[in-house]
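Note that this complex is displayed minus one protein chain, with the remaining chains in position.
Up next, chain A:
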Amino acid sequence: MSSENGKRLLETDAGCLNFEATELTLGLPGEPRVTSDGGAKLGSKRGFSETVDLKLGDNSQEVKLGHSLQEAAKSPASKTQVVGWPPVRGFAKRGKKSCKYVKVAVDGAPYLRKVDLEIYNSYQQLLTSLEDMFSCFTIRNYLNEKQIDQVNGIEYMPTYEDKDGDWMLVGDVPWQMFVESCKRLRLMKSSEAVGLGLKTAPKYSSTN
């Protein structure tokens, strides 16, 4: 997907949406929204608190929209890609040659999943994907629970184990650093995640 496609999508959407308002940006409130390469690469992300409040099984429209905007503008394509260069066999045929798989555990779920962190470009994409992955579980969970909270769903805090063995909150560090250091993911029930110092808003740059 080239950034040209992305631009086209944004242009047609501008007529029916207030694009500025829905554009997701990374960083603290009040920071400028300009990305380092002039917008060719949409490095915008949600603010931290929005990212972390994962509502599994909840069809939040905002989340879906943000996801599709991100998808459309995913690849940087700062140089036009030349056919067959570099000459790596199988890449074009089979898609990404390598991957970074980590196990994902969800508290209360009987099964593990695994995700390939390499296919995502941002926390938003990852978390949206996890929502999709576990929504049917959550629905089943709804059926099992006597008390069903229809409005908010069950809240989970996404946490991960880094290469030093520490459990951290997802969103603490820049995306690429997270991909490199994450060994496994765990979606912890919010009620249990008290001790991880959630309330501090972390600082990270506006680039990917």
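Everything below uses one rule, namely that a residue touches a chain if its C-beta (ideal position, glycine included) is under 8 Å from a C-beta of that chain, and two chains touch if they have at least 3 such contacts; residues count from 1.
Throughout what follows, contacts and distances are computed from a predicted model.
J.: If you had to name the missing chain as UniProt does, which of "Transport inhibitor response 1-like protein", "UDP-arabinopyranose mutase", "Serine/threonine protein phosphatase 2A regulatory subunit" or "Aspartoacylase" would it be?
T.: UniProt protein name of the non-displayed chain: "Transport inhibitor response 1-like protein".
J.: Residue by residue, what part of chain A touches the chain that was omitted?
T.: 76, 78-79, 81-94, 97-103, 105, 109-114, 116, 118, 163, 180, 183-184
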